[in-house]
Structures are given as structure tokens and as C-alpha cells.
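A single protein chain has been omitted from the complex, and every remaining protein chain is retained in its original position.
As written, the chains take the letters A and B, and residue 1 is the first residue of each chain.
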Amino acid sequence: MTRHVVARVDEIQPGQRKIVTVRGREIGIFNVGNDFFGLINRCPHQGAPLCRGEVVSRLVAPMPGDYRLTRPGEMIRCPWHCWEFDIRTGQSLCDPNSVQARAFDVAVEPGKALVDGPFVAESVQVTVEENYVVVTV
Amino acid sequence: MVHSTEDRPASDKLTGAIDCDVHPAVPNTRALLPYFDDYWREHILRRGLERESFETSSYPVNAPINGRPDWHLPSGPPASNLVALQTHVLDRWGLSHAICNVIHGAQVMLSEDLSAAFCRAVNNWIKAEWLDRDPRLRASIVVPQHSADLAVEEIERLAGDRRFVQVLLLAMAELPLGRRQNWPIYRAAEAHGLPIGIHAGSSFRHPPSAGGWPSYYLEDYVSQAQGFQAALNSLVSEGVFVKFPGLKVVLIESGVAWLPASLWRLDKTWRGVRAEVPWLEEQPTETVRRHVRLTVQPFDAPPTEAQLHTLLEQIGSDRMLLFSSDYPHWHFDGDEALPSGLPAELIRKMCVDNPLDTYPRLKETT
Partner (left out) sequence: MNMPVLDRTPDPTTQNDRPGASHLGFIDCDVHPYVKGPNDFDPFLSKRWLEHKKTIGGRTRQGLAKTSMYPRMSPGAGMRMDSWPKNGNHPGSDLPLMREQLLDLFDVAYGLLAPLVGGGPGERNVEFGAAMATACNEWQLANWCDPDPRLLGAIQVNIEWPEAAIAEIEKRAGDRRFAQVNIPPRGLEPLGRRRYWPVLEACAANDLPVSLHLGGTSGHASTGGGWPSFYHEEHPSYVQTMQTLVTSLVCEGVFEQIPNLKIVLVEGGFAWLPALCWRLDKHWKRLKAEVPHLKRSPSEYVHDHVWVTTQPIEEPERPQDMLSILEWIGPERVMFSTDYPHWDQDDPRYAFKVPLPDEWKRKIYRENAKALYKLD
């Protein structure tokens, strides 16, 4: 496993995402309320580019007709068959225990800590003044 | 007790079994006259309705499939007298119980009040001339399906008689069965511990599918399986089993073999369309396995036994199937009421355990 710097923190605002390629894989980096998460850009169902789907809320209903919007902006909806996944964990809504989109460890590191390494930054210039999103793959 | 099936005569295989679908037939409308109250009796006589037949389009009485030749009677339609039912089925096979599902035009009438009056009469008739005369018999409450309020009244009227074990609806009516307008019926049934029996047939407010009106009875008959698919999809999608978690539903005379493919499709749809029906928190197949049962006559079996075993595996639960003869409808000859090729273990469950589990009232002694 190696750590990869994929973006400056301010590149991905809350509610936004960036799709990066790390070690040949496309990974979607999401900012949910200033926490960062990473999901493989590949739906476990039929291989669709999952991270290009819509970021949505978790719509639930304890009883028919009793609609509730919960966890705004914390779900990703696959652009093809609309399967819903928890951005934080990659778990599908329909079968959280056995159907998941692979999730990656994502951390925020200050440039100061990174400057010495070890990390890989194919396309991101690291400076000590900034904070960075780092994915472990 | 049901014994091993290998070397016993066909008529012995069913000893002690519970037949979950027999069809006592109202011989003619006059026979119902004693069972109306004074108001409705006069109303009916004024209009000459006692001279009319209320045979349903779903079940033309003389169609070959609806009356096995050796079950025909010298007078009256097949299954229109108790002695025939006893001779052909109850005594012959040594059944422990049979559940009477009366198919009658009462359920399809457009006037809700007339429908309710006729349903009351049918239920009074089944009580007096069948349940009271043979302790093995049980019955479904026939209700005016197009009026939830009046249907509930009839359920409330009869639920106290423990020989009524189910509420009977037709698979195809004016609104899909899961629609909220029908919920008072499910509320009442659940409260009384009565399963909903959904029987093949239609009030023909609509053609059998979006394709329009077919020419032949054969097509109508085959289409009944589609009616069940839609009814089941409706009950699940509308969240009937979420709202009424104690409710059980029995699909009666559906053909059975359509079930796995229909569930696969519903599951697949749910995974993508879940957000439209967010009260569905589990895969539809799980809900159906828990709440839904099916009678086995007719059984649209595949050609080979190996395929049959695959189909049973796909159904995926040995608790779902209930034995039925569908008397007097013609789905088998002689005493071969059990679909062939079924494992003995499943037969025992079908004939006794599953019906007792589905209809708890059967366990009560009369």
C-alpha cells in the first residue's frame, strides 16, 4: 500500500468531488461536510463509473407515505441503475453487508508533514503552506 | 397422518391432508333467497334477480377446465351439493379439513350495496348448508371487494365464527390490490388473524393486461398468472406488509411456476427504484417468503422432474406451498391430486404443516 497525494484540500469543496487515477484505478474523492472519502469509480453491479453519479441524500420512510430526507449529501447514486451507496463506507443501501463499492482510506495532511515523504504525487505539487488529500491504495 | 407416498394407493396419500381450495357452487340464485334479509329479498324479487345467473366471466361453469367430467352432477353445477364434495373429495381422500372458496358474481357487481347484500347471502349460505353440516369444512369470507368499508363490515360480522379462516378477494379488480383504498380490508383481516386469500379471477373492470381484450377463454385463463404477478407487485410496492406486518396472503389457483422469475424482476427493479418506495427496506423476495403462500393446484409444472426440482429450489422456501385440489376444476385425473415428482418431505409440509401455519384457526377444535 502506498500513500498518494491527489488534491489540495481547497480543490474539493464540501459537496463536491474529484475523480483521480491512482495506480491505474479511478477513485472518486468526495468532500462530505469537510470530511474526505474515497470510493472506487466502479459500481459492483455492472462496472458503471459510480463516482460520476449523483450525490444525494438518504431518502427513507418508516411507513408508506411518511417520506423523510436524511443524511443530506452522503449517498452516491450510480449513474446507470441508480443503486445507492454510502459515500462514507461504500456500502450499498440495498444490501449493505454483501454489496459494497470499494472504499479507500483518505486523510488530510498538511504540506509540512508531507514534504519529507514517503508519498506519491503524480500531478500535485506539494507545498508546506497547503493541506492535501492523501489516499492509501 | 400423511404416510410415505411410495407404495400407497393414490387415494391414501392425502389422508389427513388439508385441502386449501375447494369451490362449493351456489346451485342457482334462488337457493340464496332464504339468506337475504327481508329488505334485500324483496328488492331482489322485485327485480327478478333470483332468475338471473351470477356466474362470473372468469369461471364459465361448463368450460371443461371448470368441471371434471366424473364430478358432474345429475342436476346443478359441479360441487353444488355437500354430498358430492364428501363423496368425491372429503371422504374419498380422508381429508382433515377443506377450505371453501365460493366463486360468485357477488364480488364483481358494480353496485356496492347490492354486492354487499349478495356477499352476505353467500356467506350465510355457506355457513348453513356446508359448515354447519360437516365439521371438516372451513370457509373464506366473501366480501364486496370494491367497497373497503362494506368489506370490513362483513369481516367484522363473521370474524367471530372461527370456521371462517380467510378473507377472499379476486386477483384483478378495479384498483391494484395494494392500493391504499383497500387498506381497511387488510387492517381488519390482520386484526382478526385472517389471511387474505387472493383467488384467480377478475371483476373485469379492465382487460387482463395493457394489451387489451383477448378473444379466447384460454387466453383469459392463462392471463390469470399475470394478474397474480401484478397483485403481488402491488402489495409489496405499496408497503402493505410494512403497514400490516402480521398479514398473510395466500395466492389461490395461480399456477405457481411464474413466481421465481417475477420475484427476480421485482428485486432487480427495487435495487434501482427503491427511492420511489423508500418504505421497502428489504429485498421483495424476503418479504414475499415471509408473508405469502401459494396453493398448488393448478401447478404449471415443467416437462421434466429435474426441471421441477430446479423450480422448487428457485422458489426457495418449503413453507410457501399449500396443498389444494381446486375441486371441481379439472387439473388432474383420478386421485392424482399431488403434482407428480414432489419430494415426500415437501408433500407432508404442503398437506399439513404449512396450512396449519398459514391458517391458525384450523388448529382450534370446534
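The criterion applied here is as follows: contacts are C-beta pairs under 8 Å (C-beta built on N, C-alpha and C of every residue); 3 or more make two chains touch, one makes a residue touch a chain.
Small disclaimer: the values here were computed from a predicted structure and weren't measured.
For the chain left out of this panel, the touching residue among B:Pro27, B:Gly76, B:Gly94 or B:Pro214 is B:Pro214.
Only one residue in the set B:Ser57, B:Ser111 or B:Gln307 touches the chain that does not appear here, and it is B:Gln307. In the full complex, subunit B contacts the hidden chain through residues 63-65, 171-177, 179, 202, 205-219, 221-223, 225-227, 229-231, 233-234, 237-238, 255, 257-258, 260-270, 272-273, 275-277, 285, 298, 300-303, 307, 310, 313-314, 316, 330.
Listed here are the subunit A residues that touch the chain not shown: 15-17, 26, 41-42, 45-49, 52-57, 72-73, 77, 79-82.
Definition applied: only the chains that are shown with their structure count from here on.
Put simply, the C-alpha centre of subunit A and that of subunit B have 51 angstrom between them. Those residues of subunit B whose C-beta lies close enough to touch subunit A in the complex are 180, 238-239, 242-243, 270-275, 277-279, 281, 283.
Across the complex, subunit B is touched by residues 45, 59-67, 81-84, 93-95 of subunit A.
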